[in-house]
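Read the structure below first, then the notes.
A single protein chain has been omitted; all remaining protein chains appear in their positions.
After this line comes chain A, so read on.
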Amino acid sequence: MKQLSIMVDLDRCIGCKTCIVACRNHHGLVNHETAMPEGMSHYLRVESELTGTFPKLAEDNWVVMCQQCRKPPCVKACAAGAISKDAQTGIVRIDREKCTGAGTCIEKCPYGVIQFNAEGRFAHKCELCYDRVVHGQEPVCVEVCLADALRFGEREILLMQAEATGKKLLKKRSTQSILYVKRAD
């Protein structure tokens, strides 16, 4: 299967949110003049987990964007047929023209990543920077990641790279096309 992907290295992600703002800037998600905290669309978010008790602690950070599901529930949920999985790239795309703004996809997305534009009444989300990657560029978040925690490429190849650099796939998190890895130790 053709599938583009991003590999998130938990040994490197520091949860700095640089990628979130860069993604917003690139995709014009913020009206800078009137922006107020809360309520700005965002195509990815940071999650983190602290484990242990003082002083034996460990912490992981990672980002969650559209997971480009193999069998996307959003595609099924959309009565208007506005969402599809692109055959060339495996990217799940929302056709803004067809989108009726019903919002069922938002409810059905298991990862909670689909955004709603109330003004234009349409759903939108991370499409792996489709307009960039089809021209040979990396997605914005991969390019700007402060800690070089993200890698872009074909899923199979990323898996090989993970293996070659001693990283183990975190199966629990890597349920769809986006990969989460950490040093095997």
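As a working rule, contacts are C-beta pairs under 8 Å (C-beta built on N, C-alpha and C of every residue); 3 or more make two chains touch, one makes a residue touch a chain; residues count from 1.
Everything below uses one rule, namely that contacts and distances are computed from a predicted model.
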Query: The complex lacks one chain in this depiction; which UniProt name from "Molybdopterin-dependent oxidoreductase", "DMSO reductase", "Putative ABC transport system permease protein" or "Multidrug ABC transporter ATP-binding protein" does that chain carry?
result: "Molybdopterin-dependent oxidoreductase"
Query: Pick from A:50, A:87, A:118 or A:164: which residue touches the chain that isn't shown?
result: A:50
- request: Specify the residue from the set A:80, A:146 or A:169 that touches the hidden chain.
  value: A:146
Task: For the chain that's not shown, point to the residue among A:22, A:134 or A:170 touching it.
output: A:22
Message: Please output the residues of chain A touching the missing chain, sorted low to high.
response: 11-12, 14-18, 20-22, 24-26, 28, 30, 32-38, 40, 42, 45, 50, 52-55, 57-61, 143-144, 146-148
